[in-house]
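Below is one structure; the comments refer to it alone.
For this depiction, one protein chain was excluded, whereas all remaining protein chains were kept in their positions.
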């Protein structure tokens, strides 16, 4: 590698199509920031940075709805509890947010991503000629045959019906009527809900993750961004709880008040034998 | 403590005024989620969770502007570089976001918070009877006398003029004309800019942090939330860069291409002496 | 659920076999802390907490070797670069460590875990009657047939021969000679190395992850703990680099000096059209 090629390689090591800068100039995806400010909303900027183009007003409105609907589910969620405990440990709000967002993993924050993949699989089968009910039923069969237990996006361990899901789906219907989105994934998700009810012998209604996944699918987001966008959304609740707790003045808040200890399950007291001192 | 009091104490250990839940019911600050969906925007939800009440449409619009303006400043910023490198290490997007948001500390993410405190100090002096120019000059003197070097919210190591700041201030002026905000903090920030220019003998223009701090001050946010809101905003750029890098297929991306090593400054090679084996 | 059962369920929600406490009393796995201090080494405590029993002196010594050998591989590794950049952002050493440890994911920190699983698979085949060379060759075939590209624990993108691996394997041989471990996994790993060389037509020597995985296998650690122990080990280098950088006084250190920008690959400058103001 010549010196020139080496410099070239280094110059290209840090590359991006998101942002361009010169002294006094900032452009996102080609748009000067000073033209965006006052014209593009926060939701439009999120879309622009993630997708490369500005969304229509309706697309941005639907994205905004998915983001506003998932902000918080209370301190029983590990992410929120972590944010609150972190806020009492002498770290900054940014650190409390980080410890909390960090746990939005496959189990806690991944259901939207997994639901999106599930819907996309059904859509592909439909594209290949399958009928929607058959495609949904067959995807479900495959899920359970593969050892799946909880279908991502359906059912809730606390809410018999998640109050967010029907309202979100109604919004999708409204935007589909306006022609802003196709409504195809709302139909698919409802077919999944029906097939699941037949399969389980009882209704297992769509939850927030299943419903926001419909929105993200309608808007054309790839599955991993369903998780990314959920992280943005839940960061709001995480911040709010961290801030509320920070004002409590508690120090080193644990999961239980300090009088309460955990349940010890290990061996009883025993002496250390066979290890010499020092 | 009786058994009853103990139970009471435990029940109260996890308390919040943000969210209330029952099976099938979610309310934020008293508002049922199904009534908020489709009516309250993402920015309004952010405000509601952080402040306890729904903002006016103009207040939410101004908050939205502060959030959309700070989403990204490119991979030279440690937070963005960290997000990109993390995305090549086999962790989830939530983890990449966490490692990055985590470094938005006093130096990288704290300028808005510090600028807000600075403005609030001047506002207090004005409330106490001082004239605005005198209050700004005196706050600056105190800052430098106290060993301060870089006034938070002013000057930029890369941009001679940060293109976001004048545009953001113009937006505040617009909203002040409409009566949505007072405009008081825009006046204070401009007085600080003038006093700083006199003090330094050259213009040290307001930057994004100084300008968003004006917005947060106009909207009545306490200083720590300026950092919290910046974290929300920058999380967008962090997510976008992590996602772009994740698609590159690189593995374990370091700061320099793999042919390049760092500069070693320590002692030359030397033998290990005086330590026996095993 | 009666009130009594509810209390019981809550009492058991936080359970552990690791530590027991009463006022003035701390016991790990049954051993009083005051008896352990001065008798059990750091490596022995690590073992005790993870495994439930105190290791022999030789077992602890071999664990100590695996831990000391993987502490650092320089700032080209994303984890170390992240620690250094974080340290310039105004966060604590604990935060810098967290952002860095967080990226020791499947790609950056998972090779030891994956190598351990690979060795265990071969050991199982041998237990089932296979000969060692055949078992190694067949496991390799399966790995490549399954789309695997880089066999975890073998080969290095920088070192033709990783200087840590042969020395670590020699230590395992020494401890096997003493009877402290069986040496079975050292034999398996060497069989893998031979099979891989035949398969690739050139030597692809064992690296640090392959060698520490031999140690962890000899000591009976389950695969996920190979990653956990690597995190402990690398935390040392992470801390050392964060601390060194913290003393540099740099602020917001990016991957490149501030004069250098990244390579922009997106669309050229374009006007924002179709979005109305405010």
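Points to keep in mind about this one:
A, B and C label the chains in the order they appear, each numbered from 1.
The rule is simple: a residue touches a chain if its C-beta (ideal position, glycine included) is under 8 Å from a C-beta of that chain, and two chains touch if they have at least 3 such contacts.
All figures in this text were calculated on a predicted structure; none of them were measured in a lab.
Contacts of the undisplayed chain with visible chains (whole complex): A, B, C.
If you put the hidden chain back, the residue from C:89, C:204 or C:225 that touches it is C:225.
The residue touching the chain not shown here, chosen from C:34, C:53, C:124 or C:141, is C:34. When you scan A:91, A:125 or A:204 for touch with the missing chain, the hit is A:91. By the touch definition given at the top, chain B reaches the unshown chain through residues 11-12, 14-21, 27, 29-32, 35-36, 38-40, 44, 52, 54, 91-92, 94-95, 98-99, 102, 255-256, 261-272, 274-278. Contact residues of chain C toward the unshown chain are 1, 6, 9-10, 13-14, 16-19, 21, 23-26, 28, 32-34, 36-38, 40-46, 49-50, 64-65, 67-69, 71-76, 81, 84, 92-95, 97-99, 101-106, 109-110, 158-164, 166-168, 170-171, 174, 224-225, 227-229, 231-233, 235-237, 239-244, 246, 256-257, 259-260. Chain A meets the missing chain through residues 7, 10, 61, 74-79, 81-82, 85-86, 88-91, 95-96, 98-100, 102-110, 157-158, 171, 174, 251-256, 258, 260-262, 278.
In the analysis below, only the chains that are shown with their structure count from here on.
Homomeric contact chain A/chain B is classed as same-residue, with over half of its interface positions used by both copies. Relative to the centroid of every protein C-alpha atom shown, the closest chain centre, again from C-alpha atoms, is found for A. If each chain is reduced to the centroid of its CA atoms, chain A and chain C end up 28 Å from each other.
Put simply, the C-alpha centre of chain B and that of chain C have 34 angstrom between them.
Shown for chain B are the residues that touch two or more other chains, namely 10, 74-76, 81, 95, 98-99, 102-106, 109-110, 158, 171, 174, 256, 260.
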